[in-house]
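Here it is: the structure, laid out below.
The complex is shown incomplete by one protein chain, all other protein chains being positioned as in the whole.
Right after this comes chain A.
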Amino acid sequence: MVLNNIEKLLEKYENGETSLKEEQLLKNYFAQETVPPHLEMYKSMFAYFKVSQEEQFTKHVPLKTKKVYNYKWISVAAVAVLMVGFYFKSLTKSDSDLGTYQDPQEAYNEVAKSLAMISGHFNKGVSSVGYLNEYEKGYETLNYLNELENSTRIIFKTNQ
C-alpha cells in the first residue's frame, strides 16, 4: 500500500474517524515485517492490539440449576395429609363396636358387677382419706387457745 495513503489513514485514525474496515487495513499493514522507521511506534501498538485480542477466559463457571421450593404448595400438601389422616382416624373409630347383651338378666348381672367393682374401689379410696379426721381433732384441742386470748384481753382492759 502507498505510504501516503497509510499516513492519511493514521491521521484519520488519531482523530477517531476511521471505520472498522480502515482500522483493519492499518492493522494488516503494521503486521508486516518492514515498516518505515518514522512509523515504527505504530507497529508495537497494533501488535499489542492483536496479541491482546487473543487472550481467553479459561476458568470454569459453575452454573447451578437452583431448585426453588415453593412453600405455598408445601403447605397445601401438609394440609391435605392432615385431612386424610383425620378422615382415616374417624373411619376406624366408627368401626369400634364393643357388642351388646341380648338377654336383660345377663345385662343386669354385668351392670351390677361393674357397679360393685366401682363402689369397692371407691370405698378403698375413702378409707385411705380417713385419717384426715385426725386433723379435725387436733384443731378442736387448739380451740382452748382462744380462751387464753380472751383472758389476756380482759387483763389488759383492766390495766387501762
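Some points to look at:
Please note the rule applied: a contact is a pair of C-beta atoms (placed from the backbone, for glycine too) under 8 Å apart; a residue touches a chain by one contact, two chains touch by 3 or more; residues count from 1.
To be clear about the criterion, contacts and distances are computed from a predicted model.
When the unshown chain is looked up in UniProt, the name that turns up among "ABC transporter permease subunit", "RNA polymerase sigma factor", "Dihydroorotate dehydrogenase B (NAD(+)), electron transfer subunit" or "Sarcosine oxidase subunit gamma family protein" is "RNA polymerase sigma factor". Within the set A:44, A:75 or A:123, the residue that contacts the chain not displayed is A:44. Across A:2, A:61, A:126 or A:145, the single residue that touches the chain missing here is A:61. Remark: the omitted chain is touched by one listed residue; of A:4, A:53 or A:133 this is A:53. By the touch rule set out above, chain A reaches the unshown chain at residues 13-17, 20, 23-24, 40-42, 44-45, 47-49, 51-53, 55-57, 59, 61, 63, 65-66.
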